[in-house]
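Heads up, one of the protein chains got dropped from this complex, but the rest are sitting where they should.
Think of it as A, B and C in the order they're written, each chain with its own count starting at 1.
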Amino acid sequence: MVKRIGILTSGGDAPGMNAAIRAVVRKIIFDGNEAYGIRYGYRGLAEGDIRKLSVNDVSDTLSKGGTMLYTARYPEFKNKEGQQKGIEQLKKFGIDSLIVIGGDGSYQGAKALSEAGFPTVGIPGTIDNDIAGTDFTIGFDTACNTALEAIDKLRDTATSHMRTFIVEVMGRDAGDIALWSGLGSGAEQIIIPEAEFNMDEIVAQVDRGRERGKKHTIIILAEGVMRGADFEKALNERGDYHARVTVLGHVQRGGAPTARDRVLASMFGYTAVELLNKGKSGVCIGIQGKDIVYNDISKVLSGKQRTTNPYMALYDVNNEISY
Amino acid sequence: MVKRIGILTSGGDAPGMNAAIRAVVRKIIFDGNEAYGIRYGYRGLAEGDIRKLSVNDVSDTLSKGGTMLYTARYPEFKNKEGQQKGIEQLKKFGIDSLIVIGGDGSYQGAKALSEAGFPTVGIPGTIDNDIAGTDFTIGFDTACNTALEAIDKLRDTATSHMRTFIVEVMGRDAGDIALWSGLGSGAEQIIIPEAEFNMDEIVAQVDRGRERGKKHTIIILAEGVMRGADFEKALNERGDYHARVTVLGHVQRGGAPTARDRVLASMFGYTAVELLNKGKSGVCIGIQGKDIVYNDISKVLSGKQRTTNPYMALYDVNNEISY
Amino acid sequence: MVKRIGILTSGGDAPGMNAAIRAVVRKIIFDGNEAYGIRYGYRGLAEGDIRKLSVNDVSDTLSKGGTMLYTARYPEFKNKEGQQKGIEQLKKFGIDSLIVIGGDGSYQGAKALSEAGFPTVGIPGTIDNDIAGTDFTIGFDTACNTALEAIDKLRDTATSHMRTFIVEVMGRDAGDIALWSGLGSGAEQIIIPEAEFNMDEIVAQVDRGRERGKKHTIIILAEGVMRGADFEKALNERGDYHARVTVLGHVQRGGAPTARDRVLASMFGYTAVELLNKGKSGVCIGIQGKDIVYNDISKVLSGKQRTTNPYMALYDVNNEISY
Partner (left out) sequence: MVKRIGILTSGGDAPGMNAAIRAVVRKIIFDGNEAYGIRYGYRGLAEGDIRKLSVNDVSDTLSKGGTMLYTARYPEFKNKEGQQKGIEQLKKFGIDSLIVIGGDGSYQGAKALSEAGFPTVGIPGTIDNDIAGTDFTIGFDTACNTALEAIDKLRDTATSHMRTFIVEVMGRDAGDIALWSGLGSGAEQIIIPEAEFNMDEIVAQVDRGRERGKKHTIIILAEGVMRGADFEKALNERGDYHARVTVLGHVQRGGAPTARDRVLASMFGYTAVELLNKGKSGVCIGIQGKDIVYNDISKVLSGKQRTTNPYMALYDVNNEISY
């Protein structure tokens, strides 16, 4: 019997979400089943903004940032009532299982649907990389490269003027983007939620660099620590540092996904369908090493924000090589 | 007799300055003369931070952003005293003429040196494109493309979320970057110092777009009009627009120069040396159409900020095709 | 009375064609008229592959390479019979004038239609920049930057290995891409159809560079001169140069258009509609300096391939600064 599988994206968009949607849709149709796209996340689910997707509907989407299914915030889905509306729509369209691409918030909805008996699988899609049970999330690699390219550009002008630049990157609870773009750009300082920072030490290091004839200092600041403008003010109050902040902002969410993100998204999308094919649900996909894995959504959510950031080694290494 | 020609960069750095330095140095040496690099602009000139440059000193600099000669603000050069210090240093090193790469402020110094009898030629290097007597300045094309790529990325996420994005680009007195990146990205609104804007009309247009089912609105704002954060606040006070501002900032100053900027810079650098060879000075280089031209510095400075922006046609066209 | 204006792209595709199509369609609709897209160039015209386009049909196309209207070679359009088929289709759809985007070959068709009494305007779209009457064609700037980025990458590896790299770029009769990407990348040699070259001199220059300690030699070769593989063979026969050829090929035709190409295409598209609005036809658009201009198609075609390349100054400058 032909199965009908729905797919939606939820929460902040991330580069590679389209690659995941494409893999899901293509794999479903390859298997002889039917794919249904739900637009605007859980809001569209509750409202029935749903239509069948063909192979051609996902052509030439692989290289595009954003999400062709759009996304929306829909707090009502936290309530049973909102969830029930969604399940009714799914039934109305004859859809028998669902794939949700998004971050923690999106997983809450997926968990609720699973617990209500509707087979759902989650795919980690967020530039923040802050999901437990997976080494990487879709969009993280692209966001790091976007940040890195911007920092490379800032370094040109920082060097020419002998300036200190503070670069505020995304990451409320997780310092992953700051860690990767910081070590990748040779930033003198990386300031993240996972580690204490001390303004005295920062000032001392900038001073040491200047004495050594360093032409610039780059400080990467995860947004979760404090606002870049406040950090700029605090640093400039300490001396004649001519520090300037640049807030990279939403630029980090967009752009053509990198090879890494496209491959990851394709493997995740494919595997999500495979799991549903095997009758597996209530789980979310991840990558550990070279292996595509899956974990119970409830387990992943209880480990929210990962108790410790798995990339703290980058922080320590940076301290010893970027000074 | 072997001539000794000095070169310095001054004011804000711009991508392509290195390409101009390289062309100047290589052309000087090709002619059998000697090239002297002055570091940190007029400050380095006054302080004698000067050294002879060889062909190899400018190898592999063509593709690099920033300026290998560094730059600095040095208000003291506005005074006769500062200028005199500079002339003494030039004499000390046996330098008989000077090439200055920079914007309006830098041209003031070049003018003063010329009037004091020291042969000086100016090359327009600033991302703002706000120099009279030339269609384009070095760095402008790169800055437009950097802004454009960022706006393309923002569009991905604006579309996915149905949002309004305000993008603050550089340009205090001149709307050139806003005009080119705005028309180039299909921004619904371009707000520049050269044209009045009316918040009522902007709100009305955003509303019309939404009614038509538009997924996003992009508004490009030149920094000279108002701060992006203030514009964001003003727009959001008018309704439920979820407008978000992104300030591109200093990222626009950096990066590998584009083909256009490298060619322009190379032609400018070459021509500056040629003019000095012919005993011409007190002038600055420009491009008009396909022709490399030169104008009296004093004339260019009196037409400061160009009485009218020569690219206002882009504004009018954008109004009729990006709605 | 509502006018119906058709648009097609023909010949080789070029980045920015979509920006021109978008500008044409948006301007037509802004004026209260109707836009008709003809797919697959003159072949689609003869076969009636034509449909009305709305504002939304051209949304989010501005940043995309290629042409959303597709293109095809259709030699039959050189004959009266093929042209007559096209005119019949235009009449059938009630279309009263036509805009053709393409190169020389495409202009031949536009000229024939005009002479047959069907109002037609041409827009120069080709990466080769080999159209008379315009300083630049749509796609040329993007192609130059694509070539430049590739050459920058090759330089990394050429330097690391002390090698000679030959880079074959597009340009059958015109050396424009070679000239701009060559001067832009600081290539030691630029070999173009417009200038004689002498293998002895090339060998001598490579030798001089080596003696001076140069880490690499880059030679840019326009495809119209000879095949890169043949040049590689000829050079390696002269000595132990380890020369390697890279043929950039069709990569040069694709990619997101640059700011320059998007602005140029938008201005061209807008102006083409304006000309038709004013009853002007049998002409093609161009840019001269900062001005958007138009010329009789027949005049432009008679000056085919421009009697002299207007950018030969780049060649001369490169010889004196890249050695």
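As a working rule, contacts are C-beta pairs under 8 Å (C-beta built on N, C-alpha and C of every residue); 3 or more make two chains touch, one makes a residue touch a chain.
Since we're looking at a predicted model, the values are computed, not measured.
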Neighbouring displayed chains - absent chain, whole complex: A, C
Omitted-chain contact residue, chosen from C:85, C:214 or C:253: C:253
Sole contact to the chain not displayed, among C:155, C:214 or C:260: C:155
Listed residues A:39, A:163, A:244 or A:262, member touching the removed chain: A:262
In chain A, positions touching the absent partner: 22-23, 26-27, 30, 55-56, 59-60, 62-63, 135, 141, 144-145, 147-148, 152, 155, 159, 180-181, 183-186, 212-214, 256, 258-260, 262-263, 266-267, 269-270, 288-290, 292, 310-311, 313-314, 317-318, 320-323
Sites on chain C contacted by the missing partner chain, in the whole complex: 9, 12-13, 15, 64-67, 70-72, 146, 150, 152-162, 165, 215, 244, 246-247, 249-251, 253-255
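Keep this in mind: only the chains that are shown with their structure count from here on.
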Chain contact graph, described as a line, ring, star, complete graph or other shape: line
Same-residue or different-residue interface between chain B and chain C, half as cut-off: same
Centre-to-centre distance between chain B and chain A (centres being mean Cα positions), rounded to whole Å: 35
Length of the line joining the C-alpha centres of chain B and chain C, rounded to whole Å: 28
